[in-house]
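Every protein chain but one is kept in place in this view of the complex.
So, chain A:
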Amino acid sequence: MKISVNVDGVTYADEVEPRLLLVHYLRERLGRTGTVVGCDTGNCGACTVHLDGHSIKSCQMFAVQANGHEITTIEGLARDGRLHPVQEAFRNNHALQCGFCTPGMIMQAIDLLADESDPDDETVRKGLEGNLCRCTGYQNIVRAVQDAAHRMRPGAGPKMEQHSDEHVTSKQPVGGE
């Protein structure tokens, strides 16, 4: 079947077998090996990517189901050479050891933070329940996600990058179109 999928900002048009799993399409056809396979049953979450901005397990979807959709992987997170705050937080909090679960864990954490801007310990743990890590005991992962939440909170960045709405609206031309 012919599919057209946007992956990390690039649109690909490919002929694929209907049974090809999305994760294998990403890894084998597109060479985007940052996303990995850890199990066959959707339990480990290592293959987590975003489909139209929401986390999905790419071993539980066929490539054809992604037709016409946007996929974001761990390789598409950095912007202009700058890491996503969740990536930064994972490094700063030693939230990874072997790193195999990390891409999926980061993608799931970003999804979680979209819903919960200031999650407590239990919210993070429940939000990451579908992603297994065998190395870290999760403690530093929880810390990293909370640290990222703080960095991503409005007003948390460097001062020069902060714009209040008032500041912006005050510069808008008043009246008329």
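Methods note: a contact is a pair of C-beta atoms (placed from the backbone, for glycine too) under 8 Å apart; a residue touches a chain by one contact, two chains touch by 3 or more; residues count from 1.
FYI, contacts and distances are computed from a predicted model.
Visitor: Select, from "CoA-transferase", "Carbon-monoxide dehydrogenase large subunit", "Trehalose transport system permease protein SugA" or "Phosphate import ATP-binding protein PstB", the UniProt-recorded name of the complex's unshown chain.
Guide: "Carbon-monoxide dehydrogenase large subunit"
Visitor: If the hidden chain were put back, which of A:Leu22, A:Ala46 or A:Met152 would touch it?
Guide: Of these options, the touching residue for the absent chain is A:Ala46.
Visitor: Using the document's definition of touch, tell me which of A:Val10, A:Leu83 or A:Ala114 contacts the absent chain.
Guide: Checking the options A:Val10, A:Leu83 or A:Ala114, the one contacting the hidden chain is A:Leu83.
Visitor: Please pick, from A:Leu22, A:Leu113 or A:Val142, the residue that touches the omitted chain in the full complex.
Guide: A:Val142
Visitor: Would you write out the residues of chain A that touch the absent chain, in ascending order?
Guide: With respect to the unshown chain, the touching residues of chain A are 17, 19-20, 27-28, 31-41, 43-44, 46, 73-75, 77-78, 83, 87, 90-92, 94, 96-103, 106, 121, 124-126, 128-142.
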